[in-house]
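All protein chains of the complex are present and in place, except for one that has been dropped.
Let's look at subunit A:
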Amino acid sequence: MIFNKNTLTRKNLMALTGLFLSFFLIIHLAGNLQLLLPAEEAQLQYNSYSRLLGGNIFVKFVAYVLYACIIVHTIDAIYLGIKSKRANGPSYARDRRGRASKWYSRHMMALGIIIFVFLVIHFKDFWYSYKFGEMPLDINGNKDLYTLVVVAFQELWYVILYIVAIIALGYHLLHGVFSAHRTLGLYHPLYTKIVKILGIIFAVVMTFGYILIPVYIYLTQQL
């Protein structure tokens, strides 16, 4: 399956990795909502939670699956994008095909690029700094990731960057979640409808949940 060039197989992999990444979003949001606790409590709890994650062998394993999913999802997107470009031939001089579909369903690639660029920044600023950078410690002796996050979200442009990227993610999910289920073969009319509604709810909750964190910190935690 990994090396099969067939587009349907590639789409299956896109769907599976996409759904795993979507599932991860729930866990990531749930963990990061601890940032919204009162400052002192949040600092200690968030830092000890971060250390707990870093030290757990199961979490480490899941983290490697997560990195693999991001890479496979990205490579497949590029591969399918090239294939679709080849299949398209010359473009239309007058093209109004867009009236028949939602804009975000046609621009999953562009939304994906925004998310990817954001991920590079996100990984560099938090993941890389936490894992490989020099970090001050809190009173419990844990690396003070909390302060790093709060300091980062003092900058308005940084908060705006997050909001833009998360909105792109929201639209990506809006189309991705339900269409992934169809790619994998869910064709029952009733269940496809239910999955579509759940997909919309999921996308909306994730978008607002993730936007809440930087905005809340920017507005309340002036250092």
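Throughout what follows, contacts are C-beta pairs under 8 Å (C-beta built on N, C-alpha and C of every residue); 3 or more make two chains touch, one makes a residue touch a chain; residues count from 1.
Keep in mind that, in the parts below, contacts and distances are computed from a predicted model.
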| item | value |
| --- | --- |
| The complex's invisible chain, by UniProt name, from "FAD-dependent oxidoreductase", "Glycine cleavage system H protein", "Succinate dehydrogenase" or "ATP-binding cassette domain-containing protein" | "Succinate dehydrogenase" |
| Hidden-chain contact residue, picked from the options A:Ala30, A:Ala68, A:Leu186 or A:Ile201 | A:Leu186 |
| Missing-chain contacts mapped onto subunit A | 6-12, 80, 83-84, 86-97, 99-102, 105-106, 108, 175, 178-179, 182-187, 189, 192 |
